[in-house]
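With one protein chain removed, the remaining protein chains of the complex are shown where they sit.
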Amino acid sequence: MTTATALSGVIPPVCTPLTPDFEVDRPSLIRLVDHLLAGGVDGLFLLGSTSEVAYLPDGHRRTVLDTVIGHVGGQVPVLAGVIDMTALRVLDHVRVAVQAGVAGIVATAPFYTRTHPAEIAVHFRTIAQHAGVPLYAYDLPVSVHSKLGAQLLLELAAEGVLAGLKDSSGDEGGFREVLLGRRARELDSFAVLTGSELTVDAALWMGADGVVPGLGNVDPHGYVRLFQAARDDDWTAARTEQERLFRLFGLVHVGGAHMGRSSSALGAFKAALHLCGIIDSPTTAIPQIALDDAEIAAVGRYLADAGLL
Amino acid sequence: MTTATALSGVIPPVCTPLTPDFEVDRPSLIRLVDHLLAGGVDGLFLLGSTSEVAYLPDGHRRTVLDTVIGHVGGQVPVLAGVIDMTALRVLDHVRVAVQAGVAGIVATAPFYTRTHPAEIAVHFRTIAQHAGVPLYAYDLPVSVHSKLGAQLLLELAAEGVLAGLKDSSGDEGGFREVLLGRRARELDSFAVLTGSELTVDAALWMGADGVVPGLGNVDPHGYVRLFQAARDDDWTAARTEQERLFRLFGLVHVGGAHMGRSSSALGAFKAALHLCGIIDSPTTAIPQIALDDAEIAAVGRYLADAGLL
Amino acid sequence: MTTATALSGVIPPVCTPLTPDFEVDRPSLIRLVDHLLAGGVDGLFLLGSTSEVAYLPDGHRRTVLDTVIGHVGGQVPVLAGVIDMTALRVLDHVRVAVQAGVAGIVATAPFYTRTHPAEIAVHFRTIAQHAGVPLYAYDLPVSVHSKLGAQLLLELAAEGVLAGLKDSSGDEGGFREVLLGRRARELDSFAVLTGSELTVDAALWMGADGVVPGLGNVDPHGYVRLFQAARDDDWTAARTEQERLFRLFGLVHVGGAHMGRSSSALGAFKAALHLCGIIDSPTTAIPQIALDDAEIAAVGRYLADAGLL
Partner (left out) sequence: MTTATALSGVIPPVCTPLTPDFEVDRPSLIRLVDHLLAGGVDGLFLLGSTSEVAYLPDGHRRTVLDTVIGHVGGQVPVLAGVIDMTALRVLDHVRVAVQAGVAGIVATAPFYTRTHPAEIAVHFRTIAQHAGVPLYAYDLPVSVHSKLGAQLLLELAAEGVLAGLKDSSGDEGGFREVLLGRRARELDSFAVLTGSELTVDAALWMGADGVVPGLGNVDPHGYVRLFQAARDDDWTAARTEQERLFRLFGLVHVGGAHMGRSSSALGAFKAALHLCGIIDSPTTAIPQIALDDAEIAAVGRYLADAGLL
């Protein structure tokens, strides 16, 4: 169930461009994918949180999978989120994703329910048993309100249930526990990716294999340069690049307090892609509040400061 | 979009009996519905949290709707949960539920995402606009991690977006704020139901229209007696009945700390229904830990103490 | 260690009037106590959350104790909060309170630390062992981030460690579990008081002995009428009074979102007492943001609507 070598590099969670009436904008999605591939990314992660997966009905999810996988044609591995509350619902998404041709699937712990760690293990085992493609755990306590413990992850890795981890928990101590545990238990094919896009140099320094950066939609070249510098052992260059990206990341706050925190970040990524001419509309999914003109102008200033506009 | 008179009485959230291989057990479900109707309930709430809705794939949800609505044949109103992360996903469930013939739908605030109150309003407005049947808000912060504020609920009631509320927040002050605000704003057709099954006498005393008690699966007669006593202004009888049901409710804790809190409660309800001969198997959905024999025996003692076995 | 009969009735948590330079305003405090006694209250609770105990240095705490206990002269029992992080620190406050002549002390679970329930039990046992006066548990998860479980409370009551409970948890199911457990275990001298000032009729209906209402500073007569009506079994009158007090309670929100929630409520109580001529200054303790003139005027309108001005 695991890949021979661990997944690695820059694997952005791909935004889902929408038309003004909230349909998937396929031409824009294809242009976005081309933009990412031109940036040199090592893989694509569809239908993650940054893709607004929680807002997309199943039909939209299918459209995204078919559009991207058909277009990419195997140039890079394409993973897909199969985000739903519990295992049997997840498996419905898995079937669609596998049929569409994904290289791997990404699942969170159960949510909405209050779930014991022993039940989280059953959840992942059930998914893996029926998936037929590598399964990656997505640690995202801010959304699912459970933290995946390092020992549980390593145990599931050793069992062959998990092919890897995308850690968006922000818990760097726990992340390092996974990395050191992987080394101690010689679980070399278990991929450890960080979703903490502001400390990627540190994560790679500790031994991570790659990064899944939301901001990578806007500036894939930056994250690819950062990863390459780290691979070349030029950590000072990696840090300088990360610090530049850190400043650019400030754009996620333009929406302020009159909308959800997700809405501000996702709205800013899409506004940036729209300003750069990559997608046709900055529309975010219902029921998110849209950025107003002044906020979009503020996004533009971040892009200009970063030399992206 | 609202009903002429507010929904009222005892409207249990119907458990979803499963076969040992996790399919919907339709004969058991029909027997459970008959048990509830024989108990004198005023309506049925399908696909709520107690129904394990978070664990059921869409196919199972459809089976539950078709089985129950066909069997009930209009004797009492049947509501259905349309539980999903955000409005467009919810609307996919709404279409299925409306086609199956529900009398109303029940939706929570968005979850998985971090949503601003202004966005929660858009969420409910979007659902109501397309539903075609009355929409009830389900306030369940323990699952969705947002609290529905009283003023927001009253505003949506005044707009005609919401036909009622099922309050499982446990916040009795906020609940009373809704009740007093409904009176002050003369929103008489807005139904206010409590899901706090241990303080139903108090909720009715404050002015609630009814209750959605999970324990009502096990002892519908008890909740119906409680409601009738309150309606007859015999509050002492209502309290005595509630206190008896309070003691019976202790069965939800038999599972202890080696499983999720939901699993213990849902497992106990199903074990009780199995011990009473109403459903064929106490199976709960994946990935919940099952009660063991000693725990099931403990459920039996609660039933015996309550004179139900 | 316990009293012969359980404490009961209306026992307001007494606000601590301050001078504009943040010293205890003793004349105002005495006038406030007289206002409460004239209202017919059954006891006084000094140095609780509503008294801004978390903001008062030890010297201020001592001044409050000496001022009030000397003035009351045994007309009603005077309890005092001994609020601090853990048992040994609490005991320093206990010594001062006992020397000042309190009739009982009120302590929370440990805070700042992350404490196991078994450790919470040791905490209360240690305090009780050295107190020499009855010890009341103060359940206030919003401040201490631990919930006192009903079974733990009943066990400590049975041991003679706790003389009673002030429940400000807002968990009415847990509150009723304490009340029914007290009856089942015949712990008659264990006093159960609610701090949920918006559902006092319901709490008394369930069997509570009394209430500790912050709003009772502003309108002690109202809470005394409510309690008397309940004692006289005139529950409709009790409810009507509670609903009037509910509307008055709206004044706690005048401060809106530009200050802490405590600051808005405490500022409104003090502004009301100042507008009524009972205390000289509406000053709240550092570092709370003060209400502005428009917000104080809004408090005045609540008082006028309630016939208190």
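A few comments on the model shown:
As written, the chains take the letters A, B and C, and residue 1 is the first residue of each chain.
One rule holds in what follows: contacts are C-beta pairs under 8 Å (C-beta built on N, C-alpha and C of every residue); 3 or more make two chains touch, one makes a residue touch a chain.
Computed from a predicted model, the values in this text were never measured in an experiment.
Shown chains touched by the hidden one, complex as a whole: A, C.
Contact with the omitted chain, checked across C:Ser28, C:Ser51, C:Thr67 or C:Thr86, is made by C:Thr86. If you put the hidden chain back, the residue from A:Ala118, A:Leu198, A:Ala237 or A:Ala290 that touches it is A:Leu198.
Of the options C:Phe45, C:Phe111 or C:Phe175, the residue whose C-beta touches the omitted chain is C:Phe111. Residue C:Val122 is the one among C:Val122, C:Ala158 or C:Ala237 that touches the chain not shown. Think of the hidden chain as still there; on chain C it touches residues 22, 49, 54-58, 60, 83, 85-89, 91-92, 110-116, 118-123, 126, 142-145, 258-263, 285-289.
Taking the complete complex into account, residues 170-173, 176-177, 180, 196, 198-199, 201-202, 205-206, 235, 239, 243, 246-247 of chain A touch the chain not shown.
In the analysis below, only the chains that are shown with their structure count from here on.
Work out the mean CA point of chain B and of chain C, and you get 35 Å between them. Chain A and chain C have Cα centroids separated by 49 Å.
The residues of chain B never reach two or more other chains; the list is empty.
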